[in-house]
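The other protein chains are all here in position, but one chain of the complex has been omitted.
For reference, chains read A and B in written order, and residue numbers begin at 1 within each chain.
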Amino acid sequence: MDRNNIKHWLKNPAKMAHKYSLTVTYFCTGCGIIEIPPTITARWDAERFGVTPGASPRHANLFLITGYVSLKTLKAIIRSYEQMPDPKFVVAFGSCPINGGMYWDSYNTIKSLDKYIPVDGWIAGCMPRPETIFIGVTHLWTLIDKEMADGYKKYKKNYKFYRKNQEMLYGKLDWEPFYPIGGDNE
Amino acid sequence: MRETILNFGPQHLGMVGNFSITLSVDGDKVIKAIASPGYLHRGFEKLMENRTWAQNFPLVCRINVIEPDSMEMVYAMGVEKLGKIEVPERAQFIRSIYLELARVASHLFGAWAYANMLGFDTVAQWAMYHRDLILDLFEELTGARVYHIYINPGGVRRDFPKGFKEKIIKTLHTIGGCIPDYNDTFFDNRIFYKRAQNVGKLSRESALLYGAVGQVIRAVGIPYDIRKVEPYAAYDKVDFGIPVRDGGDALSRILIVRDEMIESVHMIFKLLDMMPEGEVWNRPPNPFKWNIPQGEAYVRVESARGELGLYMVSNGTDKPYRVHFRTPSFNHGLYILEKVLEGENIADVGNIMMSLYVVAPEIDR
Partner (left out) sequence: MNKKLIDEIITTFKNTKCQMIENKRLIINTKKDIIHPLLKYLKDKEFTRLALISCVDWINDNEFEIIYILTSYLLEHEKSEINVIVKTRIARDKPQIKSIIPIFENAEFYEREICEMFGVHFEGHPRLISLFLEIKYDIPPFRKDFILREFCENTFDKIPPVGDEK
């Protein structure tokens, strides 16, 4: 914990502020959502780690993908993710976004989430316990410190490829590209 | 009159689960609601056709995340009926106790969601904590908090551990002791009455016409409960009441949830006293060579939300030929919700949806 280390704070106050007040987009993407209420209520109390649910993706900086992602949900996830302001972090909760998990041969769930949006951290398990969210969050802190949680930068840089993958799945997408395609998005 | 189209969900604070409704609104009034499910569709019934009978057990409980146990039960009942497998007496009692604990846990989750939606944050925190106490019991019994895979064909996976009965009694006393607090802060609260009374009203005739089950039909004064009309597990050996109200609105439905919770707690105490000794599992043969005889079955149980049915066809191989779940939320969350929402306020949409006890993964499957 570098809360007491004021020098460290002053080096990059904005980064520290992002790190210790992770606001989660309120989006129940799958069955992992069942472990979120225990996490945010009195027994486990995620607010100890600065994690709170936020009403709108425009006010959030952490996207917790809770569980399997069906094709219809992925569209909503991409839209919500693009609405979130930078810097934004994505943590996938549960086995299903990693490789499909239980639904590895399902026709309506995607198998690897990081082909469509960048993911900074993975929490494996079905169902992961609430404690794992805290372990995931503390790991995310380390990544933010080392500037390794750079998924949003990757999304900007490689947007062409992400968009191509999304279009391979859905055919033509019914919204405009988020970043200009073709130019160098550095 | 100016009609506006409003997309409600899936990313919305007032939405329970991953579900979306397209509302045509005039000012604050809903003129027409169109439910659009499918955000959680995984094609379970197709997946199950491609897995063996034993492999389907871990899969089937994942259909409904809030109460996976009734899903396990209905699948085990279907397999037992097709394969003609006997279940020991003690296992029937353990199943009933386990299902009732799951019902209490599910209703507490429902109370959390409903209280949270109306702004009763204190009650929501209590309900979630009390649900967690029951999950601790499940964890000790089965090893997992949410998905237990405990009920297997021919019985249950393991017997109660030592001292488990006392733990159940202690936990239920803790929860039951807080019911007066729940009543004072929530169920008898005037704010709750103002928010829920005469909201989402469904008349007796239309409830019968739409084929409602569970709390929705019991809220119009019909004590229809599968545990009574077609008893399974050990429900025919125990005496229990079915709470009924005749308001037909959100208030009646939520009060029935509370009454059912109390009734379930009483029932668990009775079942614990009556429990016989003996075996708990007639183990099925080698699961890799386990063929179920040809045939079809329709089995049903009373889940926390109403009648849960399973239509199952076997063609004599090691995999089911076709399974189809009749989930209560499918009818409640699509047809009845669309009908009930007409003429209500936008602010009450989530309220009504939760009072109908709609669980999105159960609709989509």
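A few notes on this one:
We adopt the following convention: a residue touches a chain if its C-beta (ideal position, glycine included) is under 8 Å from a C-beta of that chain, and two chains touch if they have at least 3 such contacts.
Values in this document were obtained by computation on a predicted structure and should not be read as measured data.
Only one residue in the set B:I85, B:A144, B:L272 or B:V313 touches the chain that does not appear here, and it is B:V313. Checked against the full complex, the candidates B:D159, B:E230, B:E279 or B:D318 give a single residue touching the omitted chain, namely B:E230.
For the chain left out of this panel, the touching residue among B:G211, B:P287 or B:G343 is B:G211. Residues touching the missing chain, restricted to chain A, are 70-72, 75, 100, 104-108, 110-112, 114-115, 118, 154, 158, 161-162, 165, 168-171 (touch as defined at the top).
Residue positions on chain B in contact with the hidden chain: 37-38, 41, 43, 45-47, 50, 208-211, 217, 222-224, 228-230, 296-298, 300, 307, 309, 311, 313, 321-322, 324, 326, 330-331, 334-336, 364, in rising order.
One rule holds in what follows: only the chains that are shown with their structure count from here on.
Distance between chain centres (mean CA atoms), chain A to chain B: 30 Å. Those residues of chain A lying in contact with chain B across their complex are 25-31, 33-35, 37-38, 41-43, 55, 57, 68, 70, 72-73, 76, 80, 102-103, 105-109, 126-127, 129. Chain contact summary for the complex, chain B toward chain A: residues 10-11, 13, 15-18, 38-43, 46-47, 50, 58-59, 62, 65-66, 109, 112, 124-125, 128-129, 131-132, 135, 144-147, 360-361, 364.
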